[in-house]
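In what follows, a single structure is set out as structure tokens and then discussed.
Only one protein chain is missing from this complex, and each of the others stays in its spot.
Our next item is chain A:
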């Protein structure tokens, strides 16, 4: 245990305990909490965010490579399960990102719908409960330093997300949620087998010890087998081509907050697993599988981009764009170089911020137009809703990887890593990956610009109310009067609560884009440590 005083130990526990106790409170005291439900979730996630901020503030930046705020106590001795939590330079940004996005989601829900009088229309208590449990799982995944504990948290996340999509989702929510949970559960089972294989070989679940051992004690074939098994589980979550098909459906049907958390945090858990477990614990396995991983990654980049190019639904397009962006992240990991993995971790965080913002925006558009179909939207968003259009332009430009915004550095470093992959990897192959990835970046720009051109440019179509009035041969006065206020309300520009939810994301995208050193100085030492055993 490092440091003195109670703070180092209490912080990670509190990060988990606050949302967990909050969720329990909803079960124990439903009637007391019902009137203050709106503030309740906001306050709890706010406290969690404050704790995360405290974590960021008290983190020892001199040694980001070693886990800090460690807690290591036996939990279920019979299973060898220990409550081993800790934070290093890799997990710190992700924990902060999770706390921030959850808080923004609560803010979006509580402030926004309150004004319109439709706060959390259906089952508000269940929604707050679901989101809090989700937060426990997400933060726990990033804190866990024990394989089994990691798996437990990894699985906890699935259930609330399933309900989030299945209850509060769109038209086809049932099929989408079932597909989501079956797909990811199946992946998790394979991953569990891989984790158990590691345990069977080394006799420990402790990630720290396993990472320090750098795979000693495991034969190469075992490592490869374990890497493939764990990799499949993580790849489903990431998602990696061709295991991605749950994602578009889940994203399209999920409510805005679900999409934001799904893209912003859940996908990161998959890639985080590569950096935390698969690569440091199984270095030889990683070396053997990396060319395949890289190949699937670049296929994902190009495939995702092409799929986006022909997509008509805005949310679906953003979902497919995640496949492409996660391809860059996986390519970075596949290079097994400090540069590439740094890039992967950076792109991870950047994608969380940018795609989170994009889904917020897509949700805002869907709220107003009741559709996310680009042809139905008809264009001219910059004329009808100039601010929303501007923020959408910003987010799209950030997502296509413009330097000076967060999206660029991760992808650039991933490509740079592929230019000179780790010794022992076929260089020519990775050069090919780099070129394909670069072309994928052009395609990424293409689909985002085409989307912007379709949605924000051009002349706006007539308002629905007017169109209706024109369509009816004998317009009845009462109807058109009734329809008009709805239309004008629906077409209001960015509202204050939306601005509050989006501004932090915009600011962070700019900050990390202009000063990438902030994140890179945090991850670089940790990356060097985790790659210790590789040649």
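Going forward, a contact is a pair of C-beta atoms (placed from the backbone, for glycine too) under 8 Å apart; a residue touches a chain by one contact, two chains touch by 3 or more; residues count from 1.
Simple rule for what comes next: contacts and distances are computed from a predicted model.
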item: Undepicted complex member, UniProt protein name, chosen from "NADH-quinone oxidoreductase subunit L", "Cytochrome c-type biogenesis protein CcmG/DsbE", "ABC transporter permease" or "Protein-export membrane protein SecF"; value: "NADH-quinone oxidoreductase subunit L"
item: Which residue of A:76, A:182 or A:376 touches the chain not shown here; value: A:182
item: Listed residues A:10, A:47, A:152 or A:449, member touching the removed chain; value: A:449
item: Residue among A:303, A:359 or A:502 that touches the chain left out of view; value: A:303
item: Listed residues A:438, A:461 or A:504, member touching the removed chain; value: A:438
item: On chain A, residues whose C-beta touches the chain left out of the figure; value: 179, 182-183, 242, 244-246, 303, 306-311, 337-339, 341-343, 380, 382-383, 390, 397, 402-404, 408, 412-413, 415-417, 419-420, 434-435, 438-439, 441-443, 445-446, 449-450, 453, 456-459, 516-517, 520-521, 524, 527-528
